[in-house]
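Right, one structure below, let's go through it.
Yeah, one chain of the complex is gone here, protein chain that is, but the others are all in their spots.
Labels run A and B following the written order; every chain starts at residue 1.
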Amino acid sequence: MIGQAISRVDGPFKVTGQATYAHEHWEAGQPLYGFILGATIGRGRITLIDASRAEHSPGVRKVMTYRNAPAQGAPDESIPSLYWRAQPVLTNPEIRHYGEPVALVVAGTFEQARAAASLIDIEYAVEPGNYDFATRQDQSYVPKVVNGRMEAETSVGDFDSGFNSAAVKVDQRYTTPYQFSHPMEPNACLAVPRGDDLILYVSAQIVDSARASVANTLRIDPERILVVTPYVGGGFGSKLGIHSETILAALAARQLNEPVKVVLTRQQIFHLMGLRPTTSQRVRLGAGKDGRLVAIAHEVNMYTSPHEEYAEQTAATTRALYAAPNRWTSHRLTPLDLPRGEDVRAPGEAPGLLAVESAMDELAYALAMDPIELRIRNEPKVHPETGIPFSDRRLVECMREGARRFGWDQRPAQPASLRKGRWLVGYGMAAAIRMHFQGPAKARVRMCPDGTAVVQSDMTDIGGGTYTILAQVAAERLGLPIDRVRVEIGRSDFPVSWGSGGSWGAANSSTAVYRACEALREKLLASARDKSEALSEIVARNHPEGLEAEGEIVSMEKDPNYRAYSLNTYGAHFAEVGVDVDTAEIRLRRMLGVFAAGRFLNPKTARSQLIGGMTFGVSYALHEQAVVDTRSGAFVNRDLAEYLVPVHADIPELDAVLLDGFDDKANVLGVKGIGELGVCGSAAAVTNAVFNATGVRVRDFPITLEKVLPGLPLMEA
Amino acid sequence: MQLVDVDIAKHTIELKVNGRPSNLVLDPRTSLLDALREHLHLTGTKKGCDHGQCGACTVLLNGRRINSCLTLAVMHEGDEIVTVEGLGSPQALHPLQAAFVERDGFQCGYCTSGQICSAVGMLAEVKAGWPSHVTADVASQQIELTAEEIRERMSGNICRCAAYPNIVAAIRDVAEGARR
Partner (left out) sequence: MRPFIYERATDARAAIAAMSTAGAKFISGGTNLLDLMKLEIEQPTHLVDISRLAFKDIEELPDGGLRIGAQASNSDTAADRRVRTRYPLLSQALVAGASGQLRNKASVGGNLLQRTRCPYFYDTASACNKRNPGSGCSAIGGLNRSHAILGGSDACIATHPSDMAVAMTVLDAQIELLGANQAARRVAIADFYRLPGDTPHIETVLGPNEMITGVVLPPPPPGRQVYRKVRDRASYAFALVSVAAIVATDGGTITSARVGFGGVAPKPWRSVEAEAALMGRPATMATYRDAAEAAMTHAIGRGQNDFKIELAKRTLCRTLAQVAQVG
């Protein structure tokens, strides 16, 4: 059962519209509707706020501003992850970034609340803000640690002398834009008061962080909050924590003692969600004529909110990727008066590998060497910084298998040498690597006398396939057909997990379910008549009320394997692009990824997740960027007509091949995560293909056509 | 008259959704999408952007696919509206719904209703011989339903999980099955 490509068990509900997302629960009856009003300045303070017109507008039940919002808890920086901290809103007249909530209007209908929000009269004292990353980088500083509590700077050997002595050098700067996760389901919360308790139907990747963050903000016992999130319409990082929509819904529901629903508009998401920092990255590669690296440096500068630091671990991936005796990685942060940075799918790897894997392509070109051969020559035997062994490193195998399947030998050796009609055609590849994380998770499995089993955890399914893989694990270990296993997740009264995010969800929760099943088996087999007796028969005979057991996985800090080994997932991307020889329009023609990530619990859902990740990379290479107006601090292109993500027509033939395996250092099931792996390096493969097609190397992302156009040949007859 | 200070007249309308008429008393500002979700509790139709830029709210209006977020409910008295709930149920899936499950044409599921309703409308448009941006000769009345045609015609439905190749495969399965 484990490892079979079965269709999603929740599929029939999703395709018929029966799966209920956060703002679609009606069991609490008719809610009130809350609408957030955002600040229209980037920095300053409110000098006047008059809600009387809004308060007298039809249907309005409450207008909450900093003048009447309840007191709230402050963020406690001793809590390691910002997603668990308090997130107070409407606490004072200060405006720290554009779009920051200045009021919540609650009314009987959505239409009434939205209209009344614009009747609030506000005056501001505007203060000059810093919004321009390009001109503020001299104000940067080195953070204590970066995301994942990794070191901000690392050094091995003597980079400078190694680089200076190298026969062939690449020294380039790459810039990447602000980006948002933009799951299709907007961030939303329906808050239902039950006496002093609260039920929160919320769109969340991690139930525990949602509950903790609300409890810390409202300063109430977490046990009095029930978080419910059976279906989540995508997250990609933006729902690792809750945001103002949930806090404001909860505050209003408690004040009015009625259910209140708050859903962000797509435009609001651009200022009320965390964003991936813009970066400027310098990559230096020094190699011998044989292609062997003698020095590698990756220096990253990115923006941070001055109020809540976020440092994407952009250079961290470079630490484990290629061998070189002299190495340096560093991160610096440039404070800007913008919304805070947060994790967006493949934090660190997405921008970091885009830079480094572009640079490797530049080095291969400088050496006139095949890009795969260059990478193979720099394949490390042990972790190049720490010297510890890798577990299950299969990068070379991914590249070779991909090259064979893709027809890499057909790659034009010279850039701008292959024409197909009006298209300049090029091939590009890039390597993928991502550190595998493990976090604490628990699950409960109950066998019932009717021969069914129930799996319970506060784990979420954001599209990764949790319902299906947990059912597969339980069905296999309990000897049941899969339709006899019911998976119940996404509730805070179930055993706590680390949720979905960081590619850890599947490995954590499937291991916890596996162990719960093993514990249950042990209990049951003790009273078996003989070895052949089915578990369901034992339950029916000895446990008429059913029997349950819990299973658990510990954090990576407590697992010695994660100190003794470097655990990563691997892949290789191959892209073929066409660039219109007249207009420089860039279109993906086909793409293939080959991935090794231990054992694949379900190849069907795993492949889907990987092709989805690859598509994010295509988007990062060619489309996505949030543009800040450096005069106001506002994200200007704030809708899905202007912030472009790929549509069907942008994604032709695209496939992912899974190299199945088993990483015995990772966990008992040999499973590692794949949620981000597809993103890692895929943008670089597309970028390198654009270079191969045109001879134009673009280092300022995304690669929009005006960056390629000047390098195209003159119009011909 | 200063309209912002008065409660506007509500309209009593009969909306026919999935073959069933319902009487609704609505603020005229109510979009068809919000009427379905917030008044009829038919939450299968999704709100992704509320501005016609994502396609999650796609429904069939008199057999044609439209964005239900960009029309007012009061404009649709007497129209036949079909939502994803009207196509099939978990126990009796529409062929496209079954193909989406089989081909894994979704992950989070939030754009899925829109993709499926859009595909139903799109296949009818192809059957009627409508051209698309990738149709080589717009004068030709016979449309060959290639993968390229499907991708172009489905481009009004964004899937951020990017199940695009699987969605195209599911639609092809159904289109080819229908031809056989």
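Note that in this section a residue touches a chain if its C-beta (ideal position, glycine included) is under 8 Å from a C-beta of that chain, and two chains touch if they have at least 3 such contacts.
Treat the numbers as computed from the prediction; the structure is a model and nothing was measured.
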**Q.** Which of B:17, B:35, B:66 or B:81 contacts the chain that the document leaves out
**A.** B:66
Q: Would you indicate which residue among A:623, A:665 or A:697 is in contact with the undisplayed chain?
A: A:623
Q: Can you work out which residue in A:102, A:152, A:443 or A:634 touches the chain that's missing from view?
A: A:634
Q. Of the residues listed, A:166, A:191 or A:649, which one is in contact with the missing chain?
A. A:649
Q) Which chain B residues would touch the chain omitted from the figure, given the whole complex? A) 1, 3-4, 6, 8-9, 11, 27-29, 31, 50-52, 55, 58, 61, 64-67, 69-72, 74-75, 118, 121-122, 125, 128-133, 135, 138-139, 141, 151-157
(Q) Under the stated touch rule, tell me which residues of chain A contact the chain that is not displayed. (A) 40, 58, 111, 114-115, 118, 267, 422, 582-585, 587, 622-623, 627, 629, 631-632, 634, 636-639, 641-642, 644, 646-650, 704-706, 709-710, 715-717
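Following the convention adopted for this analysis, only the chains that are shown with their structure count from here on.
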Q. What whole-number Å value describes the gap between the mean CA coordinates of chain A and chain B?
A. 28
Q: Going by the contact rule at the top, pick out the chain A residues touching chain B in the complex.
A: 7-8, 10-21, 24, 26, 53, 56-59, 109-112, 115, 119, 182-186, 231-236, 263, 265-266, 462-465, 604-605, 607-609, 611-612, 614-616, 639-641, 645-649, 651-655
Q | Of all residues in chain B, those that touch chain A in their complex | A | 4-8, 27, 29-30, 34, 37-38, 41-51, 53-54, 56, 83-85, 87-90, 93, 97-98, 100-102, 104, 106-113, 116, 134, 147-148, 150-152, 154-168
